[in-house]
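To keep things clear, I will list the structure first and then write my remarks on it.
With one protein chain withheld, the remaining protein chains of the complex are depicted in position.
== chain A ==
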Amino acid sequence: MGPYPCGSAAGGWEGVRSEAQCTAAPDIDGLLAGAGYRVRSSDLCQVAQRLERLESAMVYNSGGGHADYDHLASDAVHYNPSDLASWVDSMLSELTPADPGPVRHAPAPDGWVDQIYPQPQRAVAARMEEEEDSGIRLVHLLMSSAEAIQRGDAALSGSLIDEMRLLLTRVNTGFGIGKVAGYFVDALTRRLYSVSSPAASGSPAEYEILYHHFYEASPYLKFAHFTANQAILEAFDGHDRVHVIDFSLMHGLQWPALIQALALRPGGPPSLRLTGIGPPSPDGRDSLREIGVRLAELARSVRVQFAFRGVAANRLDDVRPWMLQVAPGEAVAVNSVMQLHRLLTDPDSPGPAPIDSVLSWIHGLRPKIVTVVEQEADHNKTGFLDRFTEALFYYSTMFDSLEAGRANGSAVQQQQATAVAEVYLQREIRDIVCCEGPDRAERHEPLVRWRARMGQAGFKPVHLGSNAFKQASMLLTLFSGEGYCVEEVDGCLTLGWHSRPLIAASAWRADDLEDNARPVPDNFIFSSISSTSNTNDSNNNNNNNNNIINGNGSMLRRNSNNNSRSSDSSSQQESIHGM
(Lines give C-alpha, C1' and ligand atoms only; values in the text may rest on other atoms or scores of the structure.)
Protein backbone atom coordinates (compact mmCIF):
# COMPACT_ATOMS: atom_id res chain seq x y z
CA MET A 1 0.00 0.00 0.00
CA GLY A 2 2.03 2.87 -1.14
CA PRO A 3 1.04 6.45 -1.58
CA TYR A 4 0.86 8.20 -4.81
CA PRO A 5 3.90 10.40 -4.95
CA CYS A 6 3.35 13.82 -3.60
CA GLY A 7 5.99 16.30 -4.25
CA SER A 8 7.25 17.97 -7.32
CA ALA A 9 5.15 15.83 -9.59
CA ALA A 10 2.08 16.83 -7.71
CA GLY A 11 2.18 20.33 -9.04
CA GLY A 12 1.69 19.36 -12.64
CA TRP A 13 -0.69 16.66 -11.72
CA GLU A 14 -2.71 19.03 -9.63
CA GLY A 15 -3.12 21.35 -12.57
CA VAL A 16 -4.38 18.63 -14.83
CA ARG A 17 -6.58 17.30 -12.14
CA SER A 18 -8.37 20.48 -11.37
CA GLU A 19 -8.84 21.09 -15.04
CA ALA A 20 -10.23 17.64 -15.49
CA GLN A 21 -12.50 18.20 -12.58
CA CYS A 22 -13.85 21.37 -14.05
CA THR A 23 -14.60 19.91 -17.42
CA ALA A 24 -15.37 16.28 -16.66
CA ALA A 25 -18.44 14.83 -15.06
CA PRO A 26 -18.01 14.55 -11.31
CA ASP A 27 -17.97 10.79 -11.31
CA ILE A 28 -14.92 10.50 -13.54
CA ASP A 29 -11.92 9.23 -11.68
CA GLY A 30 -9.54 12.08 -11.14
CA LEU A 31 -6.30 10.17 -11.25
CA LEU A 32 -6.87 8.52 -14.58
CA ALA A 33 -8.27 11.77 -15.92
CA GLY A 34 -4.93 13.28 -15.16
CA ALA A 35 -3.35 10.63 -17.34
CA GLY A 36 -5.79 11.29 -20.12
CA TYR A 37 -8.25 8.48 -19.66
CA ARG A 38 -11.86 9.02 -18.77
CA VAL A 39 -13.25 6.27 -16.64
CA ARG A 40 -16.16 6.47 -14.29
CA SER A 41 -15.16 5.81 -10.72
CA SER A 42 -17.87 3.20 -10.45
CA ASP A 43 -16.45 1.35 -13.42
CA LEU A 44 -12.91 1.18 -12.13
CA CYS A 45 -13.29 -2.36 -10.97
CA GLN A 46 -14.75 -3.65 -14.18
CA VAL A 47 -12.14 -1.91 -16.27
CA ALA A 48 -9.42 -3.49 -14.21
CA GLN A 49 -10.90 -6.92 -14.77
CA ARG A 50 -11.17 -6.38 -18.46
CA LEU A 51 -7.62 -5.19 -18.70
CA GLU A 52 -6.61 -8.35 -16.97
CA ARG A 53 -8.60 -10.38 -19.45
CA LEU A 54 -6.99 -8.52 -22.26
CA GLU A 55 -3.59 -9.22 -20.88
CA SER A 56 -4.26 -12.92 -20.47
CA ALA A 57 -5.79 -13.09 -23.93
CA MET A 58 -2.75 -11.47 -25.46
CA VAL A 59 -0.15 -13.35 -23.54
CA TYR A 60 -1.61 -16.76 -23.07
CA ASN A 61 -3.98 -17.33 -25.93
CA SER A 62 -1.59 -16.57 -28.71
CA GLY A 63 -1.31 -20.08 -30.03
CA GLY A 64 0.03 -18.99 -33.37
CA GLY A 65 2.72 -16.58 -32.35
CA HIS A 66 2.58 -12.88 -32.81
CA ALA A 67 0.13 -12.88 -35.60
CA ASP A 68 -2.83 -13.09 -33.32
CA TYR A 69 -2.59 -9.68 -31.82
CA ASP A 70 -0.11 -8.02 -34.06
CA HIS A 71 -2.99 -6.67 -36.02
CA LEU A 72 -4.15 -4.79 -32.98
CA ALA A 73 -1.24 -2.48 -33.31
CA SER A 74 -1.44 -1.86 -37.01
CA ASP A 75 -4.82 -2.75 -38.45
CA ALA A 76 -7.35 -2.17 -35.73
CA VAL A 77 -9.11 1.09 -35.52
CA HIS A 78 -9.08 2.43 -32.01
CA TYR A 79 -12.07 4.51 -31.30
CA ASN A 80 -11.61 7.02 -28.51
CA PRO A 81 -8.85 5.42 -26.42
CA SER A 82 -9.57 7.88 -23.64
CA ASP A 83 -12.79 6.03 -23.03
CA LEU A 84 -10.80 3.26 -21.51
CA ALA A 85 -13.60 0.88 -20.81
CA SER A 86 -14.98 0.58 -24.30
CA TRP A 87 -11.56 0.69 -25.83
CA VAL A 88 -10.54 -2.36 -23.88
CA ASP A 89 -13.77 -4.02 -24.87
CA SER A 90 -13.09 -3.43 -28.51
CA MET A 91 -9.61 -4.89 -28.17
CA LEU A 92 -11.03 -7.92 -26.46
CA SER A 93 -13.65 -8.49 -29.11
CA GLU A 94 -10.98 -8.23 -31.80
CA LEU A 95 -8.84 -10.79 -30.08
CA THR A 96 -11.41 -13.35 -29.20
CA PRO A 97 -14.26 -13.07 -31.62
CA ALA A 98 -15.70 -16.37 -30.47
CA ASP A 99 -16.62 -14.83 -27.17
CA PRO A 100 -20.10 -13.47 -26.81
CA GLY A 101 -18.43 -10.17 -26.06
CA PRO A 102 -18.63 -8.41 -22.76
CA VAL A 103 -21.70 -6.32 -22.33
CA ARG A 104 -20.90 -2.71 -21.72
CA HIS A 105 -23.16 -2.40 -18.76
CA ALA A 106 -22.83 -5.75 -17.12
CA PRO A 107 -25.59 -6.62 -14.70
CA ALA A 108 -23.11 -7.28 -11.90
CA PRO A 109 -19.40 -7.87 -11.91
CA ASP A 110 -19.86 -11.23 -10.28
CA GLY A 111 -22.33 -12.45 -12.88
CA TRP A 112 -20.15 -11.32 -15.69
CA VAL A 113 -17.00 -12.98 -14.48
CA ASP A 114 -18.91 -16.15 -13.70
CA GLN A 115 -19.95 -16.27 -17.30
CA ILE A 116 -16.40 -16.17 -18.53
CA TYR A 117 -14.52 -17.74 -15.61
CA PRO A 118 -16.77 -20.29 -14.05
CA GLN A 119 -14.61 -20.93 -11.00
CA PRO A 120 -16.26 -19.48 -7.91
CA GLN A 121 -12.99 -18.19 -6.53
CA ARG A 122 -13.01 -15.48 -9.13
CA ALA A 123 -15.98 -13.86 -7.47
CA VAL A 124 -14.11 -13.61 -4.24
CA ALA A 125 -11.04 -12.40 -6.03
CA ALA A 126 -13.12 -9.78 -7.78
CA ARG A 127 -14.46 -8.57 -4.47
CA MET A 128 -10.97 -8.48 -3.05
CA GLU A 129 -9.81 -6.52 -6.02
CA GLU A 130 -12.60 -4.07 -5.48
CA GLU A 131 -11.61 -3.75 -1.86
CA GLU A 132 -8.04 -3.16 -2.85
CA ASP A 133 -9.04 -0.58 -5.37
CA SER A 134 -11.16 1.16 -2.79
CA GLY A 135 -8.33 0.98 -0.31
CA ILE A 136 -5.91 2.57 -2.71
CA ARG A 137 -8.48 5.16 -3.54
CA LEU A 138 -9.00 5.93 0.13
CA VAL A 139 -5.31 6.50 0.65
CA HIS A 140 -5.22 8.69 -2.39
CA LEU A 141 -8.15 10.73 -1.13
CA LEU A 142 -6.65 11.06 2.35
CA MET A 143 -3.45 12.45 0.92
CA SER A 144 -5.29 14.89 -1.30
CA SER A 145 -7.43 16.04 1.56
CA ALA A 146 -4.43 16.58 3.78
CA GLU A 147 -2.66 18.50 1.09
CA ALA A 148 -5.71 20.65 0.57
CA ILE A 149 -5.77 21.44 4.26
CA GLN A 150 -2.12 22.34 4.19
CA ARG A 151 -2.82 24.76 1.39
CA GLY A 152 -5.77 26.15 3.25
CA ASP A 153 -8.35 24.94 0.76
CA ALA A 154 -11.06 23.98 3.20
CA ALA A 155 -13.75 23.57 0.56
CA LEU A 156 -11.85 21.00 -1.43
CA SER A 157 -10.83 19.03 1.59
CA GLY A 158 -14.39 19.08 2.84
CA SER A 159 -15.69 17.62 -0.40
CA LEU A 160 -12.94 15.03 -0.38
CA ILE A 161 -13.92 14.06 3.13
CA ASP A 162 -17.49 13.57 2.00
CA GLU A 163 -16.30 11.39 -0.82
CA MET A 164 -14.25 9.37 1.61
CA ARG A 165 -17.21 8.88 3.89
CA LEU A 166 -19.15 7.54 0.96
CA LEU A 167 -16.36 5.21 0.04
CA LEU A 168 -16.10 4.03 3.62
CA THR A 169 -19.66 2.79 3.50
CA ARG A 170 -18.70 0.45 0.71
CA VAL A 171 -15.47 -0.75 2.19
CA ASN A 172 -15.04 -3.20 5.03
CA THR A 173 -14.15 -1.01 7.96
CA GLY A 174 -13.65 -3.93 10.28
CA PHE A 175 -10.01 -4.26 9.51
CA GLY A 176 -7.20 -3.09 7.36
CA ILE A 177 -7.05 0.14 5.51
CA GLY A 178 -10.77 0.72 5.91
CA LYS A 179 -10.52 0.87 9.66
CA VAL A 180 -7.46 3.11 9.77
CA ALA A 181 -8.89 5.37 7.11
CA GLY A 182 -12.03 5.69 9.19
CA TYR A 183 -10.06 7.04 12.11
CA PHE A 184 -8.12 9.44 9.97
CA VAL A 185 -11.22 10.71 8.23
CA ASP A 186 -12.73 11.29 11.65
CA ALA A 187 -9.67 13.22 12.72
CA LEU A 188 -9.66 15.33 9.57
CA THR A 189 -13.32 16.13 10.09
CA ARG A 190 -12.57 17.30 13.58
CA ARG A 191 -9.79 19.44 12.35
CA LEU A 192 -11.93 21.10 9.74
CA TYR A 193 -15.21 21.48 11.49
CA SER A 194 -14.77 21.68 15.19
CA VAL A 195 -15.00 25.21 16.40
CA SER A 196 -13.67 24.77 19.88
CA SER A 197 -10.16 23.77 20.66
CA PRO A 198 -9.78 20.22 19.45
CA ALA A 199 -7.48 19.25 22.26
CA ALA A 200 -7.97 15.67 23.31
CA SER A 201 -10.08 15.89 26.39
CA GLY A 202 -10.91 13.22 28.87
CA SER A 203 -9.92 12.67 32.42
CA PRO A 204 -6.67 11.08 33.51
CA ALA A 205 -8.66 8.15 34.84
CA GLU A 206 -10.06 7.50 31.39
CA TYR A 207 -6.61 7.72 29.95
CA GLU A 208 -5.35 5.18 32.46
CA ILE A 209 -8.07 2.75 31.44
CA LEU A 210 -7.23 3.15 27.77
CA TYR A 211 -3.56 2.72 28.58
CA HIS A 212 -4.25 -0.47 30.51
CA HIS A 213 -6.19 -1.99 27.64
CA PHE A 214 -3.42 -1.07 25.26
CA TYR A 215 -1.06 -2.79 27.67
CA GLU A 216 -3.18 -5.93 27.60
CA ALA A 217 -3.84 -6.06 23.90
CA SER A 218 -0.37 -5.67 22.50
CA PRO A 219 3.22 -6.36 23.44
CA TYR A 220 4.57 -2.83 22.99
CA LEU A 221 4.20 -1.63 26.55
CA LYS A 222 5.27 -4.95 28.00
CA PHE A 223 8.35 -4.82 25.84
CA ALA A 224 9.00 -1.30 27.09
CA HIS A 225 8.66 -2.30 30.72
CA PHE A 226 10.67 -5.47 30.56
CA THR A 227 13.50 -3.93 28.58
CA ALA A 228 13.69 -0.93 30.88
CA ASN A 229 13.59 -3.18 33.93
CA GLN A 230 16.45 -5.25 32.61
CA ALA A 231 18.56 -2.15 32.08
CA ILE A 232 17.71 -0.82 35.53
CA LEU A 233 18.47 -4.18 37.11
CA GLU A 234 21.87 -4.31 35.48
CA ALA A 235 22.64 -0.75 36.46
CA PHE A 236 21.70 -1.36 40.08
CA ASP A 237 24.07 -4.24 40.43
CA GLY A 238 26.21 -3.78 43.49
CA HIS A 239 24.17 -0.97 45.02
CA ASP A 240 22.15 -1.49 48.12
CA ARG A 241 20.15 1.70 48.15
CA VAL A 242 18.36 2.39 44.94
CA HIS A 243 15.85 4.97 43.86
CA VAL A 244 13.66 4.70 40.80
CA ILE A 245 11.88 7.75 39.42
CA ASP A 246 8.99 6.87 37.16
CA PHE A 247 7.76 9.65 34.93
CA SER A 248 4.35 8.16 34.49
CA LEU A 249 3.16 5.76 37.10
CA MET A 250 -0.26 4.78 35.65
CA HIS A 251 -1.16 1.52 37.38
CA GLY A 252 2.42 0.80 38.29
CA LEU A 253 2.48 -2.34 36.16
CA GLN A 254 6.15 -1.99 35.38
CA TRP A 255 7.35 -2.33 38.94
CA PRO A 256 6.20 -5.71 40.26
CA ALA A 257 8.63 -7.40 37.89
CA LEU A 258 11.50 -5.20 39.04
CA ILE A 259 10.66 -5.78 42.68
CA GLN A 260 10.64 -9.52 42.08
CA ALA A 261 13.91 -9.42 40.16
CA LEU A 262 15.55 -7.39 42.90
CA ALA A 263 14.24 -9.83 45.48
CA LEU A 264 15.87 -12.68 43.64
CA ARG A 265 19.14 -11.10 42.73
CA PRO A 266 22.28 -12.82 43.93
CA GLY A 267 23.39 -11.11 47.07
CA GLY A 268 19.94 -10.10 48.12
CA PRO A 269 17.65 -7.20 47.42
CA PRO A 270 18.58 -3.59 47.92
CA SER A 271 16.32 -1.17 49.69
CA LEU A 272 14.18 0.30 46.99
CA ARG A 273 12.58 3.70 46.79
CA LEU A 274 10.10 4.48 44.07
CA THR A 275 8.97 7.97 43.18
CA GLY A 276 5.98 7.92 40.90
CA ILE A 277 4.95 10.99 38.94
CA GLY A 278 1.41 11.22 37.66
CA PRO A 279 -1.47 13.58 37.12
CA PRO A 280 -3.42 14.67 40.17
CA SER A 281 -6.70 12.83 40.60
CA PRO A 282 -9.65 15.13 40.35
CA ASP A 283 -12.02 13.51 42.79
CA GLY A 284 -9.89 13.76 45.85
CA ARG A 285 -8.69 10.16 45.73
CA ASP A 286 -4.97 9.89 45.92
CA SER A 287 -4.57 7.39 43.14
CA LEU A 288 -0.80 7.64 43.24
CA ARG A 289 -0.76 6.67 46.85
CA GLU A 290 -3.10 3.73 46.25
CA ILE A 291 -0.70 2.34 43.68
CA GLY A 292 2.14 2.89 46.08
CA VAL A 293 0.37 1.01 48.81
CA ARG A 294 -0.20 -1.97 46.53
CA LEU A 295 3.39 -2.03 45.40
CA ALA A 296 4.52 -1.79 48.99
CA GLU A 297 2.41 -4.79 49.87
CA LEU A 298 3.97 -6.80 47.09
CA ALA A 299 7.43 -5.72 48.14
CA ARG A 300 6.70 -6.60 51.73
CA SER A 301 5.60 -10.09 50.75
CA VAL A 302 8.87 -10.73 48.96
CA ARG A 303 10.93 -9.03 51.63
CA VAL A 304 12.20 -6.07 49.73
CA GLN A 305 12.56 -2.90 51.73
CA PHE A 306 10.38 -0.46 49.89
CA ALA A 307 9.34 3.14 50.17
CA PHE A 308 7.04 5.02 47.84
CA ARG A 309 6.48 8.65 47.14
CA GLY A 310 3.96 10.13 44.75
CA VAL A 311 4.48 13.41 42.96
CA ALA A 312 1.35 14.82 41.38
CA ALA A 313 2.00 17.01 38.39
CA ASN A 314 0.09 17.64 35.20
CA ARG A 315 3.16 18.27 33.14
CA LEU A 316 6.67 16.98 33.51
CA ASP A 317 8.14 20.42 33.33
CA ASP A 318 6.18 21.36 36.44
CA VAL A 319 8.27 18.89 38.40
CA ARG A 320 11.30 20.22 40.22
CA PRO A 321 14.19 18.09 41.40
CA TRP A 322 13.61 18.95 45.04
CA MET A 323 10.23 17.24 44.88
CA LEU A 324 11.95 13.95 44.17
CA GLN A 325 14.08 14.05 47.31
CA VAL A 326 17.00 12.17 45.97
CA ALA A 327 19.27 11.14 48.77
CA PRO A 328 23.05 11.23 48.42
CA GLY A 329 24.57 7.82 48.06
CA GLU A 330 21.69 6.11 46.41
CA ALA A 331 21.74 4.87 42.86
CA VAL A 332 19.17 6.72 40.81
CA ALA A 333 17.28 5.38 37.83
CA VAL A 334 14.98 7.55 35.77
CA ASN A 335 12.33 5.76 33.73
CA SER A 336 10.36 7.45 30.99
CA VAL A 337 7.95 5.41 28.90
CA MET A 338 6.55 7.61 26.14
CA GLN A 339 6.64 10.79 28.18
CA LEU A 340 9.56 12.79 26.91
CA HIS A 341 8.01 13.50 23.55
CA ARG A 342 5.33 15.57 25.24
CA LEU A 343 7.94 18.12 26.18
CA LEU A 344 9.00 18.88 22.66
CA THR A 345 7.93 21.87 20.63
CA ASP A 346 7.76 22.63 16.95
CA PRO A 347 11.18 22.12 15.42
CA ASP A 348 11.37 25.60 14.02
CA SER A 349 9.98 27.51 16.95
CA PRO A 350 12.58 29.66 18.63
CA GLY A 351 13.72 29.49 22.18
CA PRO A 352 14.38 26.61 24.53
CA ALA A 353 11.91 23.78 24.70
CA PRO A 354 10.75 22.31 28.01
CA ILE A 355 12.66 19.15 27.12
CA ASP A 356 15.96 20.93 27.58
CA SER A 357 15.30 22.05 31.12
CA VAL A 358 13.94 18.65 32.09
CA LEU A 359 16.91 16.83 30.59
CA SER A 360 19.23 19.14 32.43
CA TRP A 361 17.73 18.50 35.83
CA ILE A 362 17.67 14.78 35.12
CA HIS A 363 21.34 15.07 34.36
CA GLY A 364 21.81 16.90 37.62
CA LEU A 365 20.54 13.91 39.51
CA ARG A 366 23.53 11.95 38.26
CA PRO A 367 21.43 8.91 37.39
CA LYS A 368 23.02 5.53 36.99
CA ILE A 369 20.57 4.80 34.25
CA VAL A 370 17.93 6.67 32.33
CA THR A 371 15.61 4.42 30.37
CA VAL A 372 13.86 6.10 27.48
CA VAL A 373 11.17 4.34 25.48
CA GLU A 374 9.56 6.26 22.68
CA GLN A 375 7.48 5.69 19.58
CA GLU A 376 9.68 5.21 16.58
CA ALA A 377 8.10 7.73 14.25
CA ASP A 378 8.55 11.26 13.05
CA HIS A 379 5.34 13.01 13.99
CA ASN A 380 6.85 16.31 14.95
CA LYS A 381 7.16 17.79 11.50
CA THR A 382 5.82 21.27 10.96
CA GLY A 383 4.37 20.53 7.56
CA PHE A 384 0.91 19.06 7.97
CA LEU A 385 1.01 16.80 4.93
CA ASP A 386 4.33 15.24 5.93
CA ARG A 387 3.13 14.64 9.44
CA PHE A 388 -0.14 13.23 8.17
CA THR A 389 1.58 10.83 5.80
CA GLU A 390 3.96 9.58 8.46
CA ALA A 391 1.12 9.10 10.89
CA LEU A 392 -0.93 7.22 8.31
CA PHE A 393 1.84 4.70 7.77
CA TYR A 394 2.72 4.39 11.40
CA TYR A 395 -0.79 3.80 12.66
CA SER A 396 -1.67 1.50 9.77
CA THR A 397 1.17 -0.75 10.81
CA MET A 398 0.19 -0.47 14.43
CA PHE A 399 -3.44 -1.35 13.70
CA ASP A 400 -2.32 -4.26 11.54
CA SER A 401 -0.43 -5.71 14.45
CA LEU A 402 -3.37 -5.24 16.78
CA GLU A 403 -5.60 -6.91 14.25
CA ALA A 404 -3.35 -9.95 14.06
CA GLY A 405 -3.53 -10.19 17.81
CA ARG A 406 -7.29 -9.99 17.78
CA ALA A 407 -7.64 -12.60 15.09
CA ASN A 408 -5.79 -15.11 17.20
CA GLY A 409 -7.22 -14.17 20.51
CA SER A 410 -9.85 -16.42 21.90
CA ALA A 411 -10.89 -14.75 25.12
CA VAL A 412 -13.68 -12.23 24.89
CA GLN A 413 -11.72 -9.98 27.17
CA GLN A 414 -8.87 -10.05 24.73
CA GLN A 415 -11.16 -8.87 21.97
CA GLN A 416 -12.47 -6.11 24.17
CA ALA A 417 -8.97 -5.09 25.09
CA THR A 418 -8.13 -4.78 21.42
CA ALA A 419 -11.16 -2.63 20.77
CA VAL A 420 -10.31 -0.26 23.60
CA ALA A 421 -6.67 -0.24 22.57
CA GLU A 422 -7.80 1.14 19.26
CA VAL A 423 -9.51 3.99 21.08
CA TYR A 424 -6.22 4.67 22.82
CA LEU A 425 -4.53 4.93 19.45
CA GLN A 426 -7.35 7.01 18.09
CA ARG A 427 -6.62 9.62 20.74
CA GLU A 428 -3.06 9.84 19.53
CA ILE A 429 -4.19 10.12 15.92
CA ARG A 430 -6.56 12.93 16.80
CA ASP A 431 -3.86 14.76 18.64
CA ILE A 432 -1.41 14.51 15.78
CA VAL A 433 -3.91 15.51 13.10
CA CYS A 434 -6.05 18.08 14.84
CA CYS A 435 -3.87 19.94 17.26
CA GLU A 436 -1.34 22.60 16.54
CA GLY A 437 1.12 24.50 18.61
CA PRO A 438 1.00 24.06 22.36
CA ASP A 439 -2.15 21.92 22.11
CA ARG A 440 -0.31 19.08 20.47
CA ALA A 441 1.27 16.67 22.89
CA GLU A 442 2.08 13.66 20.71
CA ARG A 443 5.29 14.88 19.19
CA HIS A 444 6.98 11.60 18.41
CA GLU A 445 10.53 11.69 17.20
CA PRO A 446 12.65 8.86 15.88
CA LEU A 447 15.45 7.21 17.79
CA VAL A 448 18.24 8.95 15.93
CA ARG A 449 16.95 12.30 17.06
CA TRP A 450 16.58 11.19 20.65
CA ARG A 451 20.11 9.87 20.54
CA ALA A 452 21.38 13.23 19.41
CA ARG A 453 19.34 15.04 22.03
CA MET A 454 20.50 12.87 24.89
CA GLY A 455 24.08 13.12 23.71
CA GLN A 456 23.84 16.88 23.60
CA ALA A 457 22.39 16.94 27.08
CA GLY A 458 25.46 15.17 28.37
CA PHE A 459 24.27 11.59 28.67
CA LYS A 460 26.37 8.64 27.70
CA PRO A 461 24.70 5.69 26.01
CA VAL A 462 24.38 2.37 27.76
CA HIS A 463 24.10 -0.70 25.61
CA LEU A 464 21.07 -2.78 26.39
CA GLY A 465 22.86 -6.08 26.11
CA SER A 466 21.94 -9.54 25.02
CA ASN A 467 19.93 -10.41 28.12
CA ALA A 468 17.41 -7.76 27.25
CA PHE A 469 17.34 -8.90 23.66
CA LYS A 470 16.76 -12.53 24.53
CA GLN A 471 14.07 -11.61 26.99
CA ALA A 472 12.32 -9.44 24.45
CA SER A 473 12.50 -12.17 21.83
CA MET A 474 11.02 -14.70 24.18
CA LEU A 475 8.31 -12.27 25.21
CA LEU A 476 7.34 -11.94 21.60
CA THR A 477 6.90 -15.64 21.14
CA LEU A 478 4.07 -15.38 23.62
CA PHE A 479 2.19 -13.09 21.34
CA SER A 480 0.42 -14.43 18.34
CA GLY A 481 1.11 -12.89 15.04
CA GLU A 482 4.44 -13.85 13.63
CA GLY A 483 4.95 -10.35 12.37
CA TYR A 484 6.59 -8.92 15.47
CA CYS A 485 10.32 -8.42 15.27
CA VAL A 486 12.90 -7.24 17.77
CA GLU A 487 15.99 -5.58 16.44
CA GLU A 488 19.08 -4.25 18.05
CA VAL A 489 20.34 -0.97 16.71
CA ASP A 490 23.60 0.28 18.22
CA GLY A 491 22.76 -0.92 21.68
CA CYS A 492 19.10 0.12 21.53
CA LEU A 493 16.24 -2.27 21.02
CA THR A 494 13.31 -1.69 18.72
CA LEU A 495 10.11 -3.65 18.45
CA GLY A 496 8.25 -3.53 15.21
CA TRP A 497 5.75 -5.18 12.95
CA HIS A 498 6.99 -6.71 9.72
CA SER A 499 10.27 -4.89 9.73
CA ARG A 500 8.78 -1.51 10.49
CA PRO A 501 10.02 -0.50 13.95
CA LEU A 502 7.26 0.99 16.03
CA ILE A 503 8.76 1.48 19.46
CA ALA A 504 12.36 2.02 20.50
CA ALA A 505 14.01 1.55 23.90
CA SER A 506 17.34 3.05 24.84
CA ALA A 507 19.34 3.59 28.00
CA TRP A 508 21.66 6.36 29.16
CA ARG A 509 23.77 7.32 32.12
CA ALA A 510 25.08 10.49 33.63
CA ASP A 511 26.84 9.34 36.74
CA ASP A 512 30.28 10.51 35.75
CA LEU A 513 32.00 7.40 36.98
CA GLU A 514 35.23 6.44 35.33
CA ASP A 515 34.56 4.15 32.48
CA ASN A 516 35.74 1.00 34.16
CA ALA A 517 34.32 -1.84 32.22
CA ARG A 518 31.82 -3.54 34.47
CA PRO A 519 31.27 -7.15 33.63
CA VAL A 520 27.67 -7.57 32.60
CA PRO A 521 26.23 -9.49 35.51
CA ASP A 522 24.11 -12.54 35.17
CA ASN A 523 20.88 -11.25 36.52
CA PHE A 524 18.95 -14.38 36.62
CA ILE A 525 18.83 -15.96 40.01
CA PHE A 526 18.82 -19.21 38.14
CA SER A 527 21.69 -19.67 35.79
CA SER A 528 22.04 -22.56 33.44
CA ILE A 529 23.96 -25.44 34.82
CA SER A 530 26.69 -25.17 32.24
CA SER A 531 27.69 -21.66 33.19
CA THR A 532 27.30 -21.83 36.94
CA SER A 533 30.96 -21.75 37.78
CA ASN A 534 31.63 -18.67 35.70
CA THR A 535 28.93 -16.54 37.22
CA ASN A 536 29.75 -17.50 40.76
CA ASP A 537 33.33 -16.48 40.22
CA SER A 538 32.41 -13.13 38.73
CA ASN A 539 30.07 -12.40 41.59
CA ASN A 540 32.70 -13.19 44.15
CA ASN A 541 35.30 -11.11 42.46
CA ASN A 542 33.05 -8.12 42.34
CA ASN A 543 34.58 -5.57 44.62
CA ASN A 544 31.32 -4.09 45.68
CA ASN A 545 29.23 -5.03 48.66
CA ASN A 546 29.62 -8.27 50.46
CA ASN A 547 26.33 -9.24 51.89
CA ILE A 548 25.85 -11.47 54.84
CA ILE A 549 22.46 -12.87 55.53
CA ASN A 550 21.73 -13.54 59.12
CA GLY A 551 19.07 -15.77 60.51
CA ASN A 552 15.96 -13.73 60.05
CA GLY A 553 16.73 -12.66 56.52
CA SER A 554 17.89 -9.09 56.96
CA MET A 555 21.17 -7.96 55.61
CA LEU A 556 24.33 -6.87 57.26
CA ARG A 557 26.49 -4.98 54.91
CA ARG A 558 30.15 -4.29 54.93
CA ASN A 559 31.36 -0.93 53.93
CA SER A 560 30.62 -0.21 50.31
CA ASN A 561 31.91 2.37 47.93
CA ASN A 562 28.73 4.34 47.94
CA ASN A 563 30.14 7.20 49.92
CA SER A 564 32.50 8.12 47.16
CA ARG A 565 29.82 10.26 45.60
CA SER A 566 28.89 12.36 48.56
CA SER A 567 30.91 15.23 47.21
CA ASP A 568 28.68 15.37 44.20
CA SER A 569 25.69 16.77 45.99
CA SER A 570 26.14 20.31 44.81
CA SER A 571 23.63 19.76 42.04
CA GLN A 572 20.96 18.66 44.46
CA GLN A 573 19.03 21.41 46.05
CA GLU A 574 17.75 20.00 49.25
CA SER A 575 18.60 18.11 52.37
CA ILE A 576 17.22 14.71 52.98
CA HIS A 577 15.03 13.94 55.89
CA GLY A 578 15.39 10.25 56.47
CA MET A 579 13.14 8.33 54.23
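Simple rule for what comes next: contacts are C-beta pairs under 8 Å (C-beta built on N, C-alpha and C of every residue); 3 or more make two chains touch, one makes a residue touch a chain; residues count from 1.
In this text, contacts and distances are computed from a predicted model.
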Checklist outcome for this item: From "Probable electron transfer flavoprotein subunit beta", "AP complex subunit sigma", "F-box domain-containing protein" or "GPAT4 acyltransferase", the UniProt protein name for the chain not displayed is "F-box domain-containing protein"
Checklist outcome for this item: Cross-chain touch to the chain not pictured, restricted to A:Asp89, A:Glu130, A:Glu163 or A:Glu216, is A:Glu216
Item to check | Of A:Val302, A:Ala353, A:Ala441 or A:Val489, the residue in touch with the unshown chain | outcome: A:Val302
Item to check | Candidate in contact with the missing chain, chosen from A:Gly158, A:Pro204, A:Pro256 or A:Gly491 | outcome: A:Pro256
Next on the checklist: I need the residue numbers on chain A that touch the omitted chain, in ascending order.
Outcome noted: 212, 215-216, 222, 226, 229, 251-253, 256-257, 259-261, 263-264, 266, 268, 294-295, 297-298, 301-303, 405, 408-411, 413-414, 417, 470-471, 474-475, 477-480, 482, 523-530, 532, 535-536
